[in-house]
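As you look at this complex, bear in mind that one protein chain is not there, while each of the others sits in place.
Then we have chain A:
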Amino acid sequence: MAELQAAAPATPRRSKFALGDFLREYGVLIIIVILMIGLTFLSPSFLTSRNLLNILNQSAPLALIAAALTLVIISGGFDLSTGAIFGVASVSAAWLAVNVDPTLGMIAGPLLGLLLGLVNGLIITGFNVHSFLATLASSMVYRGIAVLITGGALIPVRMEEFAWLGRGRVGMVNIAVLILLVFTVAMMVLLNRTTFGRRVIAVGGNEEAAILSGVRTKLVRIACFGLTGFAAGLAGIIAVSRISMGQPQAGVGMELEAIAAVILGGTSIYGGAGAVWRSIAGVLLLALIGNGFNILNVNPFFKDLTTGVIIVAAVALSAGKKRR
């Protein structure tokens, strides 16, 4: 009896802890659910399969980048060049599609992204430059290349062989959404079920300890940047295929949106902790806000204000997890 009495206070403490932990883990999902309920009541057009699939399709390029960027941020890095890689990959793909072959353009986009991502990783690890500065600089170089390729003009690519990726569907679902699904699962498996994933977390958690444990931290970081570059290139060809148009300014500001989505999903900006699925949820949250504004035809002046408030609310819910 005495044992039971002594044990009794432990129960409410555990449930309080569990609630806090739940809120921190699922804060972004909670906000998404609240928003979805609100939008469902406000507009009959919102909760339709077509609209929900549209949101997923519209978000696919950003979500691809955010999924891979999660690994970079968990490894303790930052990538400000994803928008520029997106731009240069999309115009390169468009240029190749028009001037050489549409399929070659499709293949070249992600490969070019991979190459540029690896270059980022090599600069960061080879010259020991902080990833923030290195990718800020490389983003300027990559954006410059995009402008040089196009001369600042748009490149129309009105070809069926090129448009299928961005506009094609399997049943009701866009191919871009299926690619996002496969890529997200791949990133989740890579992070949570492989030795590489454990090393990514170890490098971001404590690089020195990782080195002492025999982890080749430079290779891990280079690989993370390579993956993000690949994702940005893949996102680029999906976007350029969708609008049948290469544009040098494509992806401007996308790098910050991707970072915002990852942080919104609760991944620590200090590295060492995070989850790919929550970054995707972060992207969807941002997309839902935009969708809601367009569907309800609300004055766009309120969009930034609302987005900011919702981001603060979501981050506040998951704040405890990020304090280190």
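The rule we apply is simple: a residue touches a chain if its C-beta (ideal position, glycine included) is under 8 Å from a C-beta of that chain, and two chains touch if they have at least 3 such contacts; residues count from 1.
Criterion: contacts and distances are computed from a predicted model.
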item: Undisplayed chain, where the name is taken from the UniProt record, one of "Carbon-phosphorus lyase complex subunit PhnI", "Sugar ABC transporter substrate-binding protein", "Short chain dehydrogenase" or "histidine kinase"; value: "Sugar ABC transporter substrate-binding protein"
item: Option touching the unshown chain, where A:Gly20, A:Gly126 or A:Gly152 are the choices; value: A:Gly152
item: Contact with the hidden chain (one of A:Leu23, A:Leu136, A:Met245 or A:Ala313); value: A:Met245
item: Touching the absent chain when the full complex is considered, from A:Asn120, A:Thr217, A:Ser268 or A:Asn291; value: A:Asn291
item: Contact set of chain A toward the excluded chain (per top definition); value: 43, 45-46, 48, 50-51, 54, 58, 143, 147, 151-154, 156, 167, 239, 242-245, 247-250, 290-291, 294-297, 299-301
